[in-house]
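Only one protein chain is missing; all other protein chains are in place.
Going in written order, the chains are labelled A, B and C, and every chain counts its residues from 1.
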Amino acid sequence: MSQPNNSVAVLGAAGFTGKEILRILAAHPSLSLVHITSDKYAGKTLSESFPELPRQPGKELTFQTHDAVVPQGAFVLMATPNEVSMARVPELVQRGHRVVDLSGAFRLHDRARFLEYYKLEHTAFDLMQQAAFGIPELFKEKIQSARLVANPGCFPTGVIIPLSRLAAFQADILGISIDAKSGVSGAGGRTEDGGFSYTSVYENFRAYKILGHQHWPEIVEYGAPDLEDRIVFTPHLLPLFRGILSTITVFWKSQAPDLHAIFNKLDHPFVRVLPTPEEVQLNRVQHTNYLDIGLRSRGKQTVIVTALDNLVKGAAGQAIQNLNLMAGIQETTGLV
Amino acid sequence: MSQPNNSVAVLGAAGFTGKEILRILAAHPSLSLVHITSDKYAGKTLSESFPELPRQPGKELTFQTHDAVVPQGAFVLMATPNEVSMARVPELVQRGHRVVDLSGAFRLHDRARFLEYYKLEHTAFDLMQQAAFGIPELFKEKIQSARLVANPGCFPTGVIIPLSRLAAFQADILGISIDAKSGVSGAGGRTEDGGFSYTSVYENFRAYKILGHQHWPEIVEYGAPDLEDRIVFTPHLLPLFRGILSTITVFWKSQAPDLHAIFNKLDHPFVRVLPTPEEVQLNRVQHTNYLDIGLRSRGKQTVIVTALDNLVKGAAGQAIQNLNLMAGIQETTGLV
Amino acid sequence: MSQPNNSVAVLGAAGFTGKEILRILAAHPSLSLVHITSDKYAGKTLSESFPELPRQPGKELTFQTHDAVVPQGAFVLMATPNEVSMARVPELVQRGHRVVDLSGAFRLHDRARFLEYYKLEHTAFDLMQQAAFGIPELFKEKIQSARLVANPGCFPTGVIIPLSRLAAFQADILGISIDAKSGVSGAGGRTEDGGFSYTSVYENFRAYKILGHQHWPEIVEYGAPDLEDRIVFTPHLLPLFRGILSTITVFWKSQAPDLHAIFNKLDHPFVRVLPTPEEVQLNRVQHTNYLDIGLRSRGKQTVIVTALDNLVKGAAGQAIQNLNLMAGIQETTGLV
Partner (left out) sequence: MSQPNNSVAVLGAAGFTGKEILRILAAHPSLSLVHITSDKYAGKTLSESFPELPRQPGKELTFQTHDAVVPQGAFVLMATPNEVSMARVPELVQRGHRVVDLSGAFRLHDRARFLEYYKLEHTAFDLMQQAAFGIPELFKEKIQSARLVANPGCFPTGVIIPLSRLAAFQADILGISIDAKSGVSGAGGRTEDGGFSYTSVYENFRAYKILGHQHWPEIVEYGAPDLEDRIVFTPHLLPLFRGILSTITVFWKSQAPDLHAIFNKLDHPFVRVLPTPEEVQLNRVQHTNYLDIGLRSRGKQTVIVTALDNLVKGAAGQAIQNLNLMAGIQETTGLV
């Protein structure tokens, strides 16, 4: 095997996120899928289970169970539930695998908060010290050498990147309201079998987990640590399949600073700052790895609107972006 | 005619709002439709134009043009554009008609703001002094005797009623973010012919008129006049037909007051305070005249969620509720 | 009680159909709801369970279980599963109640077919002889005096009425293809709790129960008994909530007869024959009791398109239409 470092295993490859990872890897020129697991599809071939994915002539894989042995040296993408990630990641890292974990298990550094928001006793919390938080636009160098990358939640990516531009201004801010709206594929409807009933979503709209969503501590820790008692995050469920749009309202102590200059300095291949916030919309980012941002200020307030595809930049695409960095290849490889 | 005070004319009876008015009147036990206008359907009968409306045996009306003479003594509901309302309302009031106007022409008392937000020179601004603002839960007595009622915009109703409960607390508030999401029938897609294209709405979501929507001055004037430089209103377009859900985030100077007691005192037939804000959702209010409200506080913030049907409590239903009061009949008559 | 014959009990009042019955009865001027059952809501009041239904001041009902005693003399509407209808209808009829049953239990006269299509041994098949088939446009007199009316399935109503116009031509027909498409509320998604998942319906379309749907024998028995080996019925699931559109293609042995004259003779208050089949569409019949029909012939073929609201003319509305006839009041009372 000439490129042992570029083989990839995907654990939990059957949900919406796992499927998106498989779709990206199928067309990736440098990374090679060698191992897939799914408790649901164990024993079936990939093409039987997902005939809609691109063909891989001569490379038919069969789904294993989550506890099957991962091929030596392979990168591991974990699209598994929190409990499975907590249980398996320590051992995989120990065996020398470099891991990108898409669960919430390794994102937070506050143990009490993890317990409060995830309702789980953490069994491998010390691994947090080794984990890089997987937003390449903010933590590129740490990701490049990380043994473990904690891929962010779907909501936080679209919030933390713009909040990071306000870091120097935290003392001037009275409060930040984050009103986020997600399609069904991101809002807990992760499996095709279960999830929301048609009649509870169609021609309907609602907020959920108000003042108690598990992405709030993640947003605070990485986006605005000084403002933790001044940040409100309210997620909502949209009657559509993919995409998250977040409306971030900032209340300033006095006149809003000129943020356009600051945001226009954002120079990352997957971040686009649009001329107006009204141009930010889901159908410009769906099926891409882009994060779109627009903003407007008036008096002592600023409204920032961001949009991303929760399955791509909010999950699978960002995971591959991280993997590209870890593998030492071009950050954008294989991504749209 | 035995009940001259209960005959009703509807000007502009062909858009989504006009049709909803016709639907409610068709089943109304005390009000009697006697005159309808529509530039689009002029010359056609009501049942030809809207075969889906309830039958009115022996009572076939024909659409007139907007400038046709309204029968003496009839109440007038104006579901007309701002310009048509400005032009015709003064004359109708002069001729003794009592009018409910659903346009934006007679809602604001600040002439400069009207010009700024409506881009129209007002030709009958003095009539504003006679107008009652048409939220019965707040201005019932004034409405009962009004010659002219300015029916509120679809967004403001769901915001002003909860904000009115915070009137005594305005000095304790740092800022209020109002993030409102509307179905297509309320967001400018008022005519069946034009409006949004399918592919621009389906599987899409976006904000519009950020920091510049014409309902903002209405919300400020009637909802929180002391906080005008601290209120942000951001409307969004949902991929569905009817309903508005508003998420109102209040930032307090210190610990949030206990609002449940204050909101539970709301005792109006069409306002329901639900146990939790997550229960507030569009499919509980669609096709009804209800405004649903739920809220939760944590630390120095409160999140209030409200929902209503933009065509009913946000327009036609509230207009009939006002008309009931003006006609001296039970406020809830003919409404669900 | 001054109008003992106009009191109504609704058994199984909690599904989509039951709710639609309650909605119609709430506004019905002559029929009075006196008893409601639901295994799901038993013990709760109607307004607690369905706050979106019209208010009935001073008339609060509480849901009973299905086996509760029905008030003497009340008409009974059964919106219950086949098994419950089979079990309770004989006893109710015996006790003197006149019943409209919306299940499939009493529609077919061929016992073998009932077993084949419903997978149930019928325990009260002799009652079939007393049952009228509940399409008022075809069986009005029988319904008026019936003790038991079997309300048709949602698909058959839109097929049997047009096929009945072809009765005299059966010998000239080579085959009839009925391609029917239903919204989720009619296609088995009858309960709000269960039913289809959002991601299995949204942006999707499929056929189901091909050459084996339980409405096929009903269509054959009442619509075209001589053509039973020449009628194909294929139902499909639409990504929308309410409405059924059926496309009926007739292959004639020779040139198609002139059917417009024959169809234009249809003179029923809830049947509309439109000028062209392209005008027949769901949003003209939703929330109404209308059946719309349009047709076109060319050479040796005819295409007939029909549309109805599966919850109204396809279920609850037609049931009330039948009840009106049984109660000796105007057929259209309380219906749109």
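Methods note: a contact is a pair of C-beta atoms (placed from the backbone, for glycine too) under 8 Å apart; a residue touches a chain by one contact, two chains touch by 3 or more.
Computed from a predicted model, the values in this text were never measured in an experiment.
The omitted chain makes contact with just one of the residues B:Ser185, B:Gln214, B:Ser246 or B:Gln318: B:Ser185. Touch with the hidden chain on the side of subunit B covers residues 184-185, 189, 192-203, 240-241.
Considering the complete assembly, subunit A touches the hidden chain via residues 27, 51-55, 203, 272, 284-288, 290, 332, 336. By the touch rule set out above, subunit C reaches the unshown chain at residues 174-175, 177, 179, 181, 200, 202-211, 229-230, 232, 234, 236, 238-243, 245, 247, 249, 251, 277-278, 280-283, 286, 296-301, 303, 305.
FYI, only the chains that are shown with their structure count from here on.
Between the chains A-B lie more C-beta contact pairs than between any other two chains.
Of all chains, the one whose CA centroid is most distant from that of subunit B is A.
Centroids of subunit A and subunit C (each the mean of its C-alpha atoms) stand 48 Å apart.
Between subunit B and subunit C the centroid-to-centroid distance comes to 37 Å (mean Cα coordinates, whole Å).
With touch defined as above, residues shared between interfaces to two or more other chains in subunit C number as follows: 203.
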